[in-house]
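In this view, the complex is presented without one of its protein chains, the others remaining in place.
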Amino acid sequence: MSFVDYSVEPPVVEGKPPLSSIDDAIIKPIDAKPTKAWFVAIAVSGTMLLIGAASLAVTFIFGVGMWGVNQPVGWGFDIVNFVFWVGIGHAGTLISAILFLLRQRWRTGIARFAEAMTIFAVMCAGLFPLIHTGRPWLDGYLMPYPNQHGLWINFTSPLVWDVFAVSTYFTVSAIFWYVGLIPDFATLRDRTVSRIKKIVYSILSLGWRHSNRHWQHYEMAYLILAGFATPLVLSVHTIVSFDFAVSIIPGWHTTIFPPYFVAGAVFSGFAMVQNMLIGIRKIYAIEHIITIDHLEKMNKIMITTGMMVGYAYGMEFFIAWYSGNSAETFVFFNRALGPYAWAYWTMVICNVVFPQLFWFKKIRRSIPAMFVIGVLVNVGMWFERFVIVVTSLSRDYLPSSWGFYVPSIYDIGILIGSFGLFFTLLLLFVKSMPVVSISEVKGVVEGAQPSHGGSH
Amino acid sequence: MQDARLYSLSAIFQTPDEIAHAAEQTVERGYTAFDVHSPYPLHGMPRAMGLKASKLGYVTLVFGLSGAALALFFMWWVNVIEYPLVIGGKPLFQLPAFIPVTFEVTVLMAAIFTVVGMLFVIFRFPNTSHQLHDTPYMKAVSSDKYGLTIQALDPLFDEERVREFLQDLGAVEIHRIQFDAEEIEARPRIFEPRFVTLLILVALLVGPSTYIILNHVLYMPPFDWMMEQQKINPQMKSELFADGFGMRSPVEGTVARGHLPYPFKGQPDLAGKFLVNPILPTESVLELGKKKYDTFCSPCHGNFGDGDSRLRGQFPNPPTLHSDKSRGWSDGMIFHVVTEGQNIMPSYASQIKERDRWAVVHYVRALLRAKHATEADLR
Partner (left out) sequence: MKTPLQIEFQQKALPTRLTSLAWVMIGAGAALAVAAWYVDGPRAAFNNVVMFMMLASIGIGSLFLISLEYVAGAVWSTPMRRVSEILAFIIPVTGVAALPMFLNLHDLFHWTHAEAVEADAILKGKSPYLNVTFFGIRFVATFAIWYLFYHFITRNSRKQDSTGDQLFTRRNIRLSAIFIPVFAVTVTFLAIDWIMSLEPHWFSTIFGVYYFSGTMLAALAAATIAIILLHENGYFGTLLRRDHFYSLGALMFAFVNFWAYIAFSQYLLIWYANLPEETFWMTRRWEGGWEFLSLALIVVHFVVPYVGLLAQEAKMNPRRLKIMAIWILFAHFIDLYWLVMPTHHESFFFGWMEVGFPLLSVGIVLLVFILRYRKTSLIPTGDPKLKRGLDFRL
């Protein structure tokens, strides 16, 4: 067992690679022709995307009646998937903003990729509320604009808050991501020999010159954006939780929902980032930039957030009993013992039990083990949303209006399609843009900063 | 005389410590038009270069606060002024429920304007034709070197002395960066035939396709605007009913709302006995009664019920309302007369609504009482 020496700062980037080698490591895969494996991967994800597109086409032509939703379960896979994808998106902003504010320098290697993932996940998420309206070509009505009907949207509705939160989140994440990419595009521009790429990168880099007069404002802007993105990321899943919690449906109306949803979102997001990074670092051969230490830290965050989620499960159960409210108490017993008990126990085992294995350092640092746990966590978190959405709706106050929800084949098709969209976008991203922030990683290599003393 | 085409002397350094030192020395020598280039931000460099702290935070503050104010004001205007709607039994201005949107708009405005302000106002981007672009110097600082550029427009600039200064600092390479002659003399090229042709082609493509999409594609399935629905509209034929009419007549004996038949038809005595004025003579009721009386009754009965018609004999004058006989009538009786008419007075049931007729009764009572006020009324 190796001992950690706490008196020295662990290096963020392993070894002490020359700065130009970082350019090479990150940019070469973009310049090289795609490999066979990449084509196989995009073929698979493209197929999944097509399955989703076909299911969507059926939905649009015949209406949302093609889905499994019906009275009393009016929210089914659409909202489950929406919440799931929004949650996945949270890790990116967490890594790029919160860890930035906490000065966790290990974030530099993984931030860019996680941010890209955020954007793609939010795209997948945004899809669901839009299609769930039934006639998505009328979704313009969601925005407040002076219209011929003389109507305004209801600003007190959490669904409208969602529109604002998700669109703001998408915009700010995209800005954050692009601002981070500008210096890297400049580096790409100065390296490339292809004429077309040069034009593209010149436009994208806006003429960035690596000037320190600019860097100064740039760092300030980055700090400000991080300062805003942090409460923003909390607000988004908080508002998603309000969709449920402001109602009076038993099992939905509970005050712990906001922090509980945020913790769950970070939990699932980290699991997804961890899974993806394991692949990326292997394929790109950048194990010295995205090190096993980074993955271990992500696993630690996963066990922490996993326990927060576990705390919330426990708290909900306890208070449901403590409240003395028979409808509340029933809902929770129904979750654990009712017709959807299998979903509930999948959720508990995947989210609370399996992450406990991360208490062991060996498992925290074993790639196959953490990969499997990461996948299980995402399965568990998907089921968490399923349990929340479906069990509460299927059996609420009136036993005479209870029902049972079964997803249709089109629901499953759209879910597969959303994964297809996500992976397709990711695959395109890793072939066209630097997956690791070149300028940030250079800044944290040992000896990259002026030594202290003279200027202080 | 200096070279008019010279932009700067730019030196390349190997290590961050050297560039930090070089920046401090440059400031000490008094150069102002200089810049340091590095592939990533260097800690402590703004201080070494003598830069003032970034004021970007103020932009954020101003736009963030205006975003918050704008959002709150807008929601107040919508929910309280423009489209007031009681939701959940709560006040129109539901501050707690407005906070999420206010917060989101604040963040959105602040983030967008911070970045836009930085990139387009402070940096004056996009600027892809800067002299430093596409030079070996830029390629080096873009990757792993650190560069110091002293511009020729600096008042203290003297090529030989700057070169010496840079060499003393330990520069490994020194580049002369020059303005591009072609660029200095470049003319705007928007009227070139190729460009104009491109514009025309784009216009030809965009115009018709927009037209087709907005007018045709958007009305093809599955785009369903609910203009045609699977239901029977009035006047439509029905396959279901034997008579073939889509419209159905109501069940026998159906009474439309507000059209209950008058139960005392031709029975003034019963009306006078059983009908009671259902409304109270409040100020607004009396005003309503006055309005209706003045409109419908006063032409014949006169403004004060004296029977002094304004019709100048075109229609027979009615007797005064202040007679003992009519003063003895009950409210129900007066109502009945207004409703059914009497002698040559026609029915006013179709002109004056039921409630309004009762208001008229109150007004008439007030008129009668005004003319026959007693001592007690003055108290």
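Here the chain labels run A and B in written order, and each chain numbers its own residues starting at 1.
The working rule: contacts are C-beta pairs under 8 Å (C-beta built on N, C-alpha and C of every residue); 3 or more make two chains touch, one makes a residue touch a chain.
Just so it is clear, the model here is predicted, and its values are computed rather than measured.
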item	value
Hidden partner chain, touching residue among A:S21, A:S194, A:S247 or A:S401	A:S247
Hidden-chain contact residue, picked from the options A:I278, A:M307 or A:I349	A:M307
Contact with the hidden chain (one of A:F113, A:W215 or A:F257)	A:F257
Residue among B:G30, B:G88, B:P250 or B:G328 touching the omitted chain	B:G88
Absent-chain interface as seen on subunit B, which is shown	43, 88-89, 96-97, 99
Hidden partner chain, residues of subunit A it touches	3-9, 101, 103, 231, 234, 238, 242, 245-248, 253-259, 304, 307, 311-312, 315-316, 319, 322-325, 359, 452
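By definition in this document, only the chains that are shown with their structure count from here on.
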item	value
Whole-Å gap between the CA centroids of subunit A and subunit B	33
Subunit B partner contacts - residues on subunit A that touch it in the complex	18-20, 23, 57, 60-61, 135, 137-138, 144, 150-152, 154-156, 158, 160-161, 164-165, 168, 171-172, 175-176, 179, 183, 186-187, 189-191, 202-203, 205-221, 224-225, 228-229, 231-232, 235, 239, 242, 438-440, 442-443, 447-452, 454-456
Touching residues (chain side subunit B, partner subunit A) in the complex	16-17, 19-21, 23-24, 35-49, 51, 54, 56-57, 60, 74-75, 78-79, 82-83, 85, 87-88, 90, 94, 97-98, 100-101, 103-105, 107-108, 110-112, 114-115, 118-119, 122-123, 125-130, 132-133, 138-139, 141-144, 147, 218, 221-226
